[in-house]
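Here the complex is missing one protein chain, while the rest keep their positions.
Order of writing sets the labels: A, B and C. Residues in every chain begin at 1.
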Amino acid sequence: MNKNKNKWLSLLCDYGLLVVLILIILIVSLLSKEFMTVDNMTNILRQSAVIGIMAIGVTVVILAGHIDLSIGSTVSLAGVIVMSFVNNYKMDWTGMILAILAGGLVGLVNGLIIAVINGRTCDSFIITFGMQTAVAAVALIYSGGKYMSGTGGGVHSLLGKGYLPIFFFLFFAVVLFLVMRYTPFGRTVYFMGANTKAAKMSGVNIKFYTTMLFVIAGVMASTASVILSSRVNAASPTSGKGYELDAIAAVVVGGTSLTGGKGGIFKTVLGVVIIGVLGNALNVMNVTTYPQMIIRGFIIIIAVVLDVSGNKLKNSGVN
Amino acid sequence: GGTDQTNSGADTQKTDEGNAQAQDKQGDTEQLNIFFATAFMTVPYAAPMNTAMEEYAKENNINLQMVDGEGDSQKQLDQIKNAVTQGVDGIIYWPADAASTIPVVNYLAECGVPYVVLNSKVDASVQDKVPAYVGLDYEMAGGISGDLALDYLKDGGNVVVVEGVMGTEAQIGYLKGFEDKIAQNDKIKVLAKQSAEWDTAKAMKIMEDYITTFGEEIDLVYSEDDGMYQGIAAALSDAGLSDKIKCVCNGQLQFVLDQIESGVLLGASSQDPSVEGRTGIEVMHKVIMGEEVPEWTKIDCRLITPDNVNEFNGW
Amino acid sequence: MESYALEMIDIVKNFPGVKALDNVTLKVKKGEVHAIIGENGAGKSTLMKVLNGVYQADSGSIRIEGQEVKIGNINTAKSLGISFVFQEINLVPTLSVVENFYLGELLKNKFHMIDWHTMTRNVKEALEKINFTLDPKRRVLELTVAEKQMIEIARAVSRNAKIIVMDEPTSSLSENEVEKLFAIIRTLREQGITIIYISHKLDEIFEICDAATVIRDGKTIETRRVKDYTEDLMIEQMVGRSVTMEFPQRTSKPGEVIFSAADICRKNKIYHVDLELRRGEVLGLAGLVGAGRTELCETIIGAEKMEAGEIRIFGKKTKISNTRQAKHNSIGMVTEERKETGLALDFSVKQNIVITNLPKVAWKGIWLNAGKEDRAAGEYIEELNIKTPGMNQKTMFLSGGNQQKVVIAKWLFSDVDILILDEPTRGIDVGAKFEIYQLINKLAEQGKAILMISSEMNEIIGMSDRIIVMHNGHKKGELEKDMISAENVMRLAVDTEEE
Partner (left out) sequence: MTRTKEIRGFLTKNMVVILLLLMMLFMTVMNRNFLTLSNLTNIFIEMSTYGTITMAMTIAIICGEFDLSAGATYALCSVFFLKNLDTMGIFPAILVTVLIGAAVGFVNGFLVARLDIPAFVATLGSMTYVRGIALFYTDGQPVSNANQAIYQWGNGSFLGIPNLVLTFLLFVAITECFLRFTKSGREIYAVGGSRKIAELAGINAKKSKLLIFVILGIAAGIAGVMISCRMASGSAALLGLNTSMSAISAVVVGGTSLSGGSGSAVRSLIGLLVISVLFNALTLLGIGAYYQQLIRGLVVIIIVAIDVYMSLNKKD
């Protein structure tokens, strides 16, 4: 009996968010008939794809206990790179590859700095903040500060169309989910997050792993940027401003702990969808901008309060 | 007031004579120092503006220094104070928001360095201290778009609005001008207004959600600027509604011109950042040279239609 | 009727799934040194945490000098005149010695501001009183473990407490400092102060304690005067069975040299150390605390930067610049602080065991296989006799000894040939110790080469085939089997001449 109760409790704590999501969807469907349509559901997923791809990338970093604040600027930089190639030279592939590589490079620099100075997890916060400023500047310098509209027509302009953003989001989510859950690499990242020193003494090459994690986050961010610029058919050197906080908010709402070692890609996908559904629901119900901000702020807090107290309950309840 | 003068991209040459005079006056050796305190240097709109200013400065042997106020009015005040300390000949001031201009204008009036306000007006309480303002009449621009809407929706219809950052002079003016016009036809109804904060991606999301909520009930979208229109256009074309739901907007981004030309976009009110920048520094130059300038030099704003689209330079 | 300084009667404390204390009764007479002994996880620390208000007992009562008291938090305990030296070091690393001394009860002057002057003076005096010199303004993070432990002791003593609880105070002290501690304890006893002394080192109990209470599985077994105890009886009561031989015999003979290090240097820490390690042998690394043994081993496995030196493994010159390379070259190290550097406490026993060699439980080395993981973990849990409710239990809920076994299991699983064990039995009860000794022998017999650091003289003498003694980062000498004796080791360890 007691054992059963514990099992339910632990299930509820693990999937409580799913329940919350379903509840939100039910309530909003009752309030608005436009909400619960296939079109709108795909609409939500499509809107969430960009932040979603960034969020799953940064989840990997967060699982290891670090954080990456530079991904927003990476979006800006990759956006202007791909757009400049698409527009000026009609070289979609080159542009996309270079943009994604640029994201990887930003991640590499982040990772190398943190690895070389043996940065603790709190140091990544300020180092990547410095990177955020610097990379945003690079995007401005590269683009001359200019807005770039796409002329369309090439491969690049197709990526953001139809179901493709959703496909990319789910594809990367599934791949990273499998990597994090079923490969030695993923397990090692979790171990690093749970106890970095122990991981080091167990023969994990911390410097290598740290670098790799930031590269993953950077590549995911620039990939998101390629899709974003295709979707809106434009890029500006400030287009990713503030996106890092949206992505991180999605990660924590999903229930991945910022201290590392706990959480996962699936949770992040849930977090992304919850935030997406909420934003859409508020728009569909015609709630104006400022009340929306207030509600969004509280949602982040409430989700994490529920998650943290759920975990406490679980930890005291597990045998 | 009555001294308004209009300046447009087409006729910038006519002031070249004035420039020549100014150069004579200052001689070849002495360089003028002009300081440009921008509200936001990193927004895309600022880039062509800066370029145009720099070009003018080069042509006229002016040393132009530009700083980024990052939207922080206090920072702007300090930057301007620093500039005065350095001893510049003139200051071009693009205020972050109207209300915060009071101490800046007070300070500028006191220290005696000639200055010009650019792009956004100052607070009404200090308006009379400002010697020269260069900027668009946003209300008029909104009105131009409003006229277009009025024309398109003769039989009435539903409008949705995508707004810029709330509280900025542009947002207030663009909205008022537009709403005043469409109020003339009481069969036109505004279904919803949301702010996308001048951001393309946000505008796209809002448009998608409008489509979800209202679907083909929408007859017309009003986008307060051209960058946001880009996102709206993407959303409409994704939904296959480009033909059914039409748009009007303000601004002359190259994309907007292309869309007008191809008939997707009904039309737009023009706003050229290069002209704005060039006019700004030109007026500043005149003020330094002691020439008469109007209180408000209005930046040319006309309706762009498929017929006249070739007259405009996109940015 | 005798007067008791402290009575804890029928204390019960349940943790979810664990009955940590099951009607424990402890009666301590005034002015005596009272030992509490028991296996790892017996509940000693938990009992003391109930006394100090960190945990609330589920039932039972506490009396101090006959008065029934309720201890809701640590401040109540303090005001009742009880002070503690905890099992773990409890000093804030970023703060100075002075501040740590007065942590939570800083002195204020008449302006209600912190009185740094008086505090510094007092701390100096308190340290002098226990014959320990140290600049009280130094930050704790610059100090060695032993220095920190001495500060904790000085702090507890200086509080004018009626009862002082010491939970394994000597686990990181050298003989010299242990002597100092014992001198202090004797003085305190003369002053009528009651001391509760928890230790796994039975010889210390016989040397310093008047009475002892044995706890097993959260229950009180017996309290006796120490003079009425024999070591065997104590051990029997602790483990619930009789343990006869302290150091099990090894049958194998050392084979060929598989690891050699020459001229190892690390900046300001290690100077020109040579060592050789043979297949099937246990090489002891002895020295006082802070002699640089841990540092040497960390340098060998690439966790710290090696300045100069050459390492040969199986005769081949090998460069090791990080711990991954060490593992790939068949070297593993069981670290001395299992909670800090050995385990991810949030991970399950299973996950901790397989972490060193994930490809081994993965399909083609890239896809983790749950079945293989379970089998591997199950095997080691059984082989090492790890007491856990299941392989999916989080390691944070295991007792110290069992945690240690998990760390060893982890390295056995990685199939390394060269195993460094840093204080493998620190803070572990006799029963578990014996099992670990047997395990070490088994590994040696399987042909592994073992380098064992230990600060316990008996252990290092009893287990080693050869002993290297270090002092201040230098290798002071090497003792072959026939030369091994406590005197020889001690002589080299304390030797301060030349260098």
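In this section, contacts are C-beta pairs under 8 Å (C-beta built on N, C-alpha and C of every residue); 3 or more make two chains touch, one makes a residue touch a chain.
Keep in mind the model is a prediction, meaning the values are calculated, not measured.
> Could you list, sorted by label, every displayed chain in contact with the chain left out?
So, spelled out: the chain left out of view touches A, B, C.
> Among C:Asn75, C:Thr118, C:Asn131 or C:Ser485, choose the residue that contacts the chain missing from this document, as touch is defined above.
C:Asn75
> Tell me which of B:Glu30, B:Glu70 or B:Asp151 is the one touching the absent chain.
B:Glu70
> Taking the full complex into account, find the residue in A:Ile24, A:Met41, A:Ala137 or A:Met285 that is in contact with the omitted chain.
Touches the omitted chain: A:Ala137.
> Among A:Leu30, A:Leu178 or A:Leu245, exactly one should touch the missing chain; which is it?
Per the contact definition at the top, the residue touching the missing chain is A:Leu245.
> Kindly state which of the options A:Gly145, A:Pro184 or A:Gly264 is in contact with the chain not pictured.
In the complete complex, the chain left out is touched by residue A:Gly145.
> Mind listing the subunit C residues that contact the chain we can't see here?
54, 73-75, 78, 86, 90-95, 99, 103-106, 108, 112-114, 267-269
> If the hidden chain were put back, which residues of subunit A would touch it?
Residues of subunit A in touch with the missing chain: 67, 113, 116-120, 122-123, 125-127, 129-138, 140-141, 145, 245, 248-249, 252, 257-259, 289-301, 304-305, 308-309, 312.
> When the complex is taken as a whole, what residues of subunit B touch the one chain not shown?
Answer for subunit B: residues 38, 41-42, 65-68, 70-75, 77-79, 81-82, 85-87, 96-103, 123, 125, 165-168, 172, 195 touch the chain left out.
Note that only the chains that are shown with their structure count from here on.
> Which chain has its C-alpha centroid farthest away from the centroid of subunit A?
The most distant chain relative to subunit A turns out to be C.
> Could you put a whole-Å number on the gap between the CA centroids of subunit A and subunit C?
Once rounded, the distance between the two centres reads 43 Å.
> I'd like the Å distance between the centres of subunit B and subunit C, where a centre is the mean of that chain's Cα atoms.
72
> Could you list which residues of subunit B touch at least two other chains?
none
> Residues of subunit C that touch two or more other chains: which are they?
Nothing qualifies.
> Looking at the complex, which residues from subunit C come into contact with subunit A?
Of all residues in subunit C, those touching subunit A are 16-17, 301, 303, 322-324, 326-328, 332-333, 335, 340-347, 351, 355-356, 358-359, 362, 365-368, 389, 393-394, 410, 414.
> For subunit A, which residues are in contact with subunit C within the complex?
Where subunit A meets subunit C, its residues are 181-184, 187-188, 190-191, 194-195, 197-208, 261-262, 316-319.
> If we count contacts the way the header does, which residues on subunit A are in touch with subunit B in the complex?
For subunit A paired with subunit B, touching residues are 32, 34-35, 37, 39-40, 43, 46-47, 50, 136, 140, 143-147, 149, 151, 160-162, 228, 231-234, 236-239, 279-280, 283-284, 286, 288-289.
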